[in-house]
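For chain A:
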Amino acid sequence: MSDEQSIQKDDAVETEQMERHTKLSIFMHWFNAACWLFLLATGIGLIRNADLQPVGGWWTDMMRGIFGGGANLLLVHEIVGVLWAVVFLVYVIAKAKEVVPFLKEIFTIDPKRDVLWLVNKGIQMTLGYKALYKLDGILKGRFGYKPEIPDQGFYNVGQKMFAIPSILGGVVIVVTGVIMTASNVMLENTAPVQWAILIHFLTVGFVFAGLLIHVYMASIAAGERPAFISMFTGKVPEDYAMHHHKLWYDEVREGR
Partner candidate 1 sequence: MLKRIAILLLGLGLIVTMTAAVMAADMGNERKGKYLFRKNCRACHQDGQSAPALNPDSKTQAQWERIFEKKKYEDFECAAEWVKLSDSDKADILAYVHGHAFDSPSPAKCK
Partner candidate 2 sequence: MKTQLAMVVDSTLCIDCKGCMAACKVENKVPDGHWRNWIKTDGVDFSMGETFSRMHFQPGNCMHCDVPTCVHACPTGATYKDEKDGVVKVDDRLCIGCGSCIPACPYGARYRHPEKKIVDKCDFCDHRRARGDLPACVITCPTKARAFGDINDPDSDVARMLKDNKTVRVVNRESDTRPNIYYMGATAPLNWPVKAQAPTPIRWWGDWAKQLVWAVVGINALGVLAMLGKQLFVNDPEPGHESDSTDGGKPVETEETDHE
């Protein structure tokens, strides 16, 4: 660890830093993370029914203990949930110039290159590079297979594979959340509420599953440290950019 830091410090002198995230987007990221964590913890705490509770009654008891009862917990969950959604809505509207290209980037996928990246990166992360060459040895160029990990843009497709469901999931979570919250304000029919509960739960579950990978990749996985740091500084070293986001690096270089 200390090695790594010293080296980077040294690198910083030589390596040029590239602008990757604006201050606002950094804030939004961590705001999102905090909300997610909070809402996840309180949300699971709202489930009392043993058949439905995924973690166990102890969690419900603990959360209700912290917040002084289920009703307060629900209120806080709803307030933070609404806050989360409202802040994002404002952000999307106010910073459309920033958000639209971001969404465009996220939702742009090159199937050929990206599938290969996913396969190879997955193998590399779990089984190692050797496995890639072993696979290449078996396939021998069939299906257009190459053992290399293809170059990626501003986001790699792994990030996109998390970003897409988490954005869509976020929308679903907000919509179902609003339905549930609105249930005792204006809704007459309870069927949508009941479905919203299930969908809310399922969506959170799926996104949370993706979140595990995201957290690992961002904060623990080897070689991703600069990306993690960039979520505070907004900058990545050029060599990191070149290595991890070659297409973006080239784009920026050309644009310069």
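The candidates came about this way: all candidates are chains of the complex that A comes from, given by their letters.
Just so it is clear, contacts are C-beta pairs under 8 Å (C-beta built on N, C-alpha and C of every residue); 3 or more make two chains touch, one makes a residue touch a chain; residues count from 1.
Predicted model only: the values in this text are computed from it and were never measured.
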| item | value |
| --- | --- |
| Touching candidate for chain A, same complex, options 1 or 2 | 2 |
| Parts of chain A lying in touch with candidate 2, wherever the complex brings them together | 3-4, 7, 46-49, 51-52, 54, 60, 69-71, 74-75, 122, 124-130, 133, 148-149, 151, 180-181, 183-188, 190-191, 193-195, 197-198, 201-202, 205-206, 208-210, 212-213, 216, 220-223, 239, 242-243, 246 |
